[in-house]
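The complex appears here without one of its protein chains, the remainder shown in place.
Chain lettering (A, B and C) follows the sequence in which the chains are written, and residue indices restart at 1 in each chain.
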């Protein structure tokens, strides 16, 4: 842990003396990129954070949305990339733990987990396979043990993550508005550390997240203990019900240093604490170690002396540690003692507010030529090609992943993982829909349009369940921000997200920035991951079984936008071309129309077109419904394109609706009225996935065989190292 | 009539079970923390699913030593209906109230999926409303759900009609596809699948009627008509 | 009283299948170039630190704990107990 030289000078100047070693550790932890957001904070302000449903309170680690009838939903997203790259099992598991405590600290019960997983090319790279397999087990073991359903996520493989791991975890909480923690404290209140013991694990952790992997501190491995976390959840919620919590913060990156200084700063109080009072795992821990230890499963609670006894009883019942480590003072100082001796005494606002940077940015040179396409070998057999794509790791069914996650516990899961967004029922009769999406391949080609695309895709997924988007979470993951070209991609993505959020009036309710994501081969591709939360007032659109003679209709134009597509990258091994862009007006019209149609109960299911394009989206519908379909490519709306482009373009704002023939005219009428580009392109029946152009057969795949390959491709690869299609 | 829902450190389906008992079936239910005793006026006991003690050492083994298990045992001896679901089943097995053991699934992974049960014994307090061989669509969610007994015990189980539920397909490698068993008297039943996740139509994608019969059987046994 | 380290190894009885060992063998080891391995068995070990008057009582005490608290499930597993003196 160390400060840069000018930061050290700045600290000396601000406090007018040389810092003690403990002060240095505390400040280094808090001024790290991970805790202070020093490179990004200035710019993050551009995101719209307000909205009629958004509830803002000081010191919340998660976003809060009012969902009516006295209830709130909380949401947060985090990543645990560096730790997962070193120890995928523990890193991914403790990633879940961290985001759950953010939800808990607002005073809400966590009700859902989402995971976004990205690794190197698992077809070639055995190490990537090992990382993937263990990260999935880590998430499963942690979330399952907590009894919080993991109801959705995504999995993607790309060479840019070689020897690395991107593990994003989002969580949603639910509770009564009156139970929200109001985060306040007054002089004489006491500060309690609750949960597991403080050990040497994770020392150097948050710094580690801000350094590239080469210079990692390998002692920063965290061992997950979901059992303690489960007990903390129950104890905290009990204490909340009994009104015992004045303010609360979870311990994450930077450990006690960050929790104490941020609490003091946010609540405008001083905190005096004694490291001797912290329950430690080992007896010989130095104050510096205690202050920066990132031992998991701990919460900081401010309460009053009068309420302490009840709090201790609760902790005793749940057999978790509960130590009074300090008091609230009126002087705005963070005062750390060891017994009688002062080891650190700093103004909270100095510690908690690192000087923000204004880093230079410059358009990367690679972007100048990225849109130029190369000539590909003509495709001779589209059936074979589609089969290959269906078996590819990015497209293959992810049931091997979410089948290891308990996605039913809590008995809220109305729409289960496996299609688009998942849906939870809430206690006020409404339904919540959510999904996270990223697309580094497109973001690499166009950081702005790529990020907008992720946002729109997450919205589309939520809209397919009949939900109106009410909030967004962004997770901005990039390489070294000091590289102006990388910083430019960060800014572009952020600007894109801001423009979309403003135009669609979807407030950003939370987010996270993760920088310095570098592998030995260089920076990762820009990897923003966007979570969207939607609300359904009446009934969600639960996919109904499609039957023979039902119709397939597409909304939205298919354009010549194959840059970053699975077709270019997986089939032709080509990175480049024109990335799909979102036309905001069309996008809104389409969302509105789909919601309208769902509301009128006219369809059996809606599915969005995304990764792999129309060909994959249609195949997915066929496979999940166990029914064939015949699609006429010549009918697909949009400019006139070659067959491969119609099949595999990943243009946004497209939806596939499946419905009973009798509703066709009503749907057409509604879409015409809304001036939406659409067309009925297919009909269900038989056991073949077929694409034709005019009278010419382009693709003809056996449904059962395709389905089998789609289901088993991923486990075959991960467990047995076997490719399903050559 | 009153049903006790036993809660261990790490139980996590207790609230789901409580919700189903009270909100869906209008049954008077109460939570009992594992360190407490069970009062005499309890008419049935349910051990819900979860990860008691984090599944450490073996699922259910540490909870099986909890003080409350002595009371559960006494009630079981008196013929009071006892149901263990998932981790509850594991605890009943580890405390010797039910025969057999639950081993790691053959896939070695946690499995969360919907499957079908076949009713093999419709004489228990939790199955008296079923027809024999009736099919129940229901989800499983466990890592250690592979039921195992040795050959001799298996013969006994068959002879004494102690196999209550079987899976309709091979799910996790359980001996004879066993998904649930009862004690010799039939009043203590353990099952790996989660009936509480299947009784409400909005979260059951197939058919919630069959699994509801598990709770309606209990009501019938208690002489309560719904 | 002296300190002892007691290793308790819990493994499946012969005849009970061991999917974990089999999977490591078939999916990892034999897939590679390591053809000299013919079997892998997975077991769990608990290392107790215990104060007893001698090796023998350390062993019998731990055996008692294992039986009484069902550290192993006698229907499927067996235990092996090895005692080591703690070096001062």
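Everything that follows uses one rule, which is that contacts are C-beta pairs under 8 Å (C-beta built on N, C-alpha and C of every residue); 3 or more make two chains touch, one makes a residue touch a chain.
Bear in mind the structure is a predicted one, so any value in this text is a computation, not a measurement.
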item	value
Residue of B:2, B:56, B:74 or B:158 in touch with the missing chain, whole complex considered	B:56
Residue, one of A:160, A:191, A:228 or A:314, that touches the chain absent here	A:228
For chain B, residues in touch with the removed chain	9, 53-54, 56-57, 61-62, 65
Residues from chain A at the interface with the omitted partner, ascending	86-87, 89-90, 127, 130, 197, 199-201, 218, 221, 223, 225, 227-228, 281-282, 319
Where the missing chain touches chain C, by residue	3, 9, 11, 21, 24, 28-29, 32, 34, 36-52, 61, 65, 68-69, 71
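The definition used in the following text is that only the chains that are shown with their structure count from here on.
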item	value
Cα-centroid distance, chain A relative to chain B, in whole angstrom	36
Length of the line joining the C-alpha centres of chain B and chain C, rounded to whole Å	31
Contacts with 2+ other chains: residues of chain B	none
Numbers and ranges of chain A residues touching at least 2 other chains	none
